[in-house]
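Got a structure here, written out as structure tokens. Questions coming.
One chain of protein is taken out of this complex; the other chains stay put.
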Amino acid sequence: MTPILDAQGLCKKFGAVTAAWGISISIDPDTVVGLIGTNGAGKTTFVNMVTGYLKPDSGNIHFKGQDVTALHPRQITRLGICRSFQIPQLYDSLTVLENVVVALSIVLHNSKRAWWRRGPRIVPGHQAPPVAAAEIMLDRFGLRPYRTSRAGVLPEGVRKLLDIAMALAVKPEMLILDEPTSGVSTDEKFGIMDTVMNAVRSHGVTVLFVEHDMEIVSRYAKRVIAFYEGKVLADGAPSHVLGDPDVRKYVVGGQVAALDASKESARA
Amino acid sequence: MREVVALLVDGIIYSSWLFIIALGLTLIYGVMKILNMAHGSLYALGAYVAATLVGYWLGHGYAPLASYGMLALAAVIVGLVAGPLLERGLLRFMYGRDEVVLLLVTYALFLILEDVAKLIWGVEPYYISEPYGMLGNLDFAGLTYPVYNLVLIAVSVIAGVALASVLRYTHHGKLLSAVIHDREISLAMGINVARFYLVTFTIGTMLAAIGGALTAPTVSVVPGMGVQVIVLAFAVVVVGGLGSLPGAALGALIVGLVRSAAVHYKPEVELFSIYAVMALVLIFRPKGLFAAAEVRKI
Partner (left out) sequence: MKRPDATQLALIAALIAFLVLGLLLPKWLFLLTLSLGKGLVVLGLMLLLRTGLVSFGQGLFYCLGAYAVGSLGQFFVIKDALLLLLTGVAIGALVALLLGFLMAKYRDIFFAMLSLAFSMILYGLLVKSAALGSTDGFNVPPPTLFGSPVGGAAHQYALFALACVMVFVAALVLHAYFETPLGRLSPAIRDNEIRVEYMGASVRQAIHVKYVIAGALAGLGGALTAMTVGHIDPDLAYWTTSGEFVFVAILSGTGSVIAPFLGSVVFEVIRTYAYQYSPNTWQLVVGGALLLVIIFLPSGLWSVFGYLRRRGSA
């Protein structure tokens, strides 16, 4: 199977700090990959290089066979990669419904098919697209109760969901989530991940997510890549990577003891 | 050859004037991130108060040479009265709002101050030319210059050096540099940011007023004299980089010399040349010559 994303030999230095030492990663389509590593290990740098925010000093990145190394984030998004942000990037003065409608409008605008065509007023319950499509999206993400609230006043968990919903509105082939459950209470974390995974389930979207919470990683990722000091430390199935002694030592630390304990008690 | 010397000297004189009026503007922007559109009105206030004081002083037959002190006094008065009044009375309620909102607030201030000047001093022009002529002329390379203009150069140099030294070498100056860098962190470290803002705005106002006071003897003091100033000051500051002191100096020099060349060779493009320089600099250096580094956003 040809990989949907193929990064070869990525190197990136910030002054004296090397964030990436020849990182090579291939990702198959329609899978869920978790990226773990301590802060500064290089996972965010990797994501930023893939999404075009940073240019690698050397190496290249291919997406669906096309070289995207030197492209602007805008172009990369149009090719099919969309990301969510650690700090949700929303249109704070607009309502949740308006946020999603705007996201869908941007898609229309990009496709150049209907950039001139006037859409309907954004009133909840309106039948015409993109408002109707937006409402469907809101339902998928469980955001219907908030649809007339301004994005700026929402609780953090809802903001995260909206951020991811907007990233999905672009109908990407690859969705990159940057710490989707950070800053959110423990009980909400699973809710968010369940919602997201359900929303992408039947659409063949490849998901990459950066996470610090190992429980989330072990539950949702089919493959885990551990970063350490700019290199890939381990790569494989979650149980294998999370059980790797180096990974335990440098990346995961105490969390794994809790994980093991909960697995023990689950088995018992 | 004489042509070139004349051009250079005129250019430097004009540059000095530009520097004085730009200095206050860039200082206030650098520290408070406010582009003060009322800068021109404060300049005008300086001129008006100077006209009143000098008129009173000379009218009562006191020592003519001390009328220069009156010019300085005018600047100090305007600075100490208008500065705190505007900063404490209005601006401080607007901190934290968008830069452009603050710009509009200062624009509103400009409108108000223009009329305040009219209400206090009327619409008739004031003339206080004595200080201009009193120091006599200097003959230099076959040209004649009023010594007053050379005093202008001296004042601008002193002001620039003084401010730079304060920023670099004094304790308060270093604290101010911290505030310029990051207001939040400075607050968290216990720096009295509010006091720094007050002092900065007062000094900036004083500098604007000095510009006006020094100019008053060379022109007729009329309503609207500050309107042109804000655009010129902005052009200089933008060329040099918003918030940069050496930038203001370099910007003033460049703009002043270019304008001088225009006046000497093709007077019709005088105004155009100033803004053309600005536009050109921006095409190649979008944030000005000495622009501050940009911080990563995500």
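Structural remarks
By letter and in written order, the chains are A and B; residue numbering begins at 1 in each of them.
Throughout what follows, contacts are C-beta pairs under 8 Å (C-beta built on N, C-alpha and C of every residue); 3 or more make two chains touch, one makes a residue touch a chain.
Note that this is a predicted model, so its numbers are computed, not measured.
The hidden chain makes contact, of the residues B:V5, B:L65, B:L85 or B:L111, with B:L111. Touching the missing chain, out of A:A19, A:V68, A:C82 or A:M174, is residue A:C82.
Across A:I25, A:M166 or A:V241, the residue that sits in touch with the chain not pictured is A:M166. Only one residue from A:T2, A:S24, A:Q66 or A:T148 touches the chain missing from this view: A:T148. In the full complex, the hidden chain is touched by chain A at residues 51, 73-75, 77-78, 82-83, 89-95, 97-98, 101-103, 105-110, 114-124, 148, 166-167, 169-170. Contact between chain B and the unshown chain involves residues 35, 90, 93-94, 98-101, 103-105, 107-112, 114-116, 118-119, 123, 227, 231, 234-235, 238, 242, 267-272, 274-276, 278-279, 282-283, 286-287, 297-298.
In this section, only the chains that are shown with their structure count from here on.
Taking each chain's centre as the mean of its C-alpha atoms, chain A lies 51 Å from chain B.
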